[in-house]
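Excluded from the complex is one protein chain; the other protein chains are retained at their positions.
For chain A:
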Amino acid sequence: MLMNAASMVQIRLGPGADLDGFRAAARSLVAAGTPPEAVVWTQGGAADLFGAPVLPDGPPLSLPRAAADLVQLVVCHRDPERFGLLYRLIWRLTHGEKALLEVMSDPLVHRLAMMGKAIRRDLHKMHAFLRFRRVETAKGERFVAWFEPDHHILAAAAPFFRNRFGSLDWTILTPEGRVSWTGGALVFGPAATRDEAAAGDGFEEGWRDYYESTFNPARLNTTAMRAEMPKKYWRNMPETAAIPGMVRAALSRVDGMMEREPAMPTRRNPDKAVAAMQEAGPHSLEELNRIISGSEPLVPGATRAVLGEGPVGAAIAFVGEQPGDQEDLQGRPFVGPAGQLLDRALAEAGIERSATYLTNAVKHFKFVQRGRRRIHESPTAGEVKHYRWWLERELDLVRPGLVVALGATAALALAGKAVPVGRNRGLFRFGDRPGFLTVHPSSLLREPDPQAREEGFRRYCEDMRRIRELAAA
């Protein structure tokens, strides 16, 4: 439809991407019912010309998320038609074609999608091919880059660098503008020239070394290289100067490899290597404990790893759940309230604590902080299994006659799967190890009814007496 000049609306936007200007204009145009054919989009010019509002502000547009994303991308495109095309899209979305963006075969949607793709590619290449150079300043090190994007993407590209180089001071210079990150804020500034950029960096040569060394001349494929890294980017990338030489030398390097006689193996006997591999791993409890002490807690917070305690070759090894608050502070197993209860049961049954081996399935204290108190948290199945290798090796080295699992966590660690304690209390085989399964002493402490607690403790002592008999047999 042809419009006469008088009914045309002229919209003048700021330079570059001007997302805000476009959004405001689109809002007011839709509110005023102005169809796309009646709008002329222009950019730039004197500030006072577009300072005055052409139309009153409109209410916010509710666009599908995908449409808002597409607008944000496409406004960065260099094509002067982009605003007209985007407004046509918005018009159709708000006039009966709500699902328009799902129809990627529509010519308008297709064209905008291709423009969006070009922007995404431009952004991706800027994220990838931009190179910082280190500059010494009075305030310390600063990183400066020069880049020439195809489209108006500086503002859209900046958040990536902010997220990545948060602790550095950096500036990106482009022919259209600049952005700096200093003191926790992105600051945009005027256009830059190439000579403002830093001239060199002590690490570029090393990077070129890496670039050359990682190239395999037997796989030369320059078409694939150029498809992904077009030549227009090369002049601002320090490594690309090496390309012509690498390509030239590739063929002769491969010929050289093919012609070379296969090397006679000098020492082919693998015995030594295989023997060395079997030597791996700790061969004493001290060695294993050093490894455990040096490792990180799986859940951070613990003061230290609490190691097992007791003589190698002990008749009985008790395996608990994990160190508690007291154990973590003192660095010894079973010294808290539950440990004291265990001591009482051992004494009742006539088992000498110092003659047994005491350890935990999990070596670090896991807790939640409540005010000043650290409240014990049960380890998850994954955490228990994570520590299982140590426990297995530990028991291999201690070689106890009988392994006693105190509670479900210990049973899980020893059996490799969940074992309900109630139903399996008593004799239990953990793989190759003869064992016994009973409750953890802390479960007795948690029993609120004094009579039940008394009864529970009596049964616990019975278990301990059986354990003593089994270990003696």
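Quick note on the criterion: a contact is a pair of C-beta atoms (placed from the backbone, for glycine too) under 8 Å apart; a residue touches a chain by one contact, two chains touch by 3 or more; residues count from 1.
To be clear about the criterion, contacts and distances are computed from a predicted model.
Per UniProt, the protein behind the absent chain is "Putative DNA modification/repair radical SAM protein"; the candidates were "Binding-protein-dependent transport systems inner membrane component", "Polymer-forming cytoskeletal protein", "Putative DNA modification/repair radical SAM protein" or "2-oxoisovalerate dehydrogenase subunit beta". Across the entire complex, the residue among A:Thr223, A:Ser354 or A:Gln451 in touch with the chain not shown is A:Thr223. Per the touch definition above, the residue from A:Phe22, A:Trp41 or A:Phe132 contacting the chain not shown is A:Phe132.
Contact with the chain that does not appear here is found for just one residue of A:Met237, A:Val419, A:Leu445 or A:Cys461, A:Met237. The chain that is not drawn here is touched, among residues A:Ser62, A:Asn163, A:Ser354 or A:Gln451, by A:Asn163. Residues of chain A that touch the chain left out of view are 99, 102-107, 110, 124, 127-134, 143, 145, 160, 163-168, 184, 201-203, 205-207, 209-225, 228-229, 237, 239-240, 243, 246-247, 250, 254, 256-258, 260, 262-268, 270, 272-274, 276-277, 279-281, 291, 295-296, 298, 380-383, 385-386, 389-390, 393.
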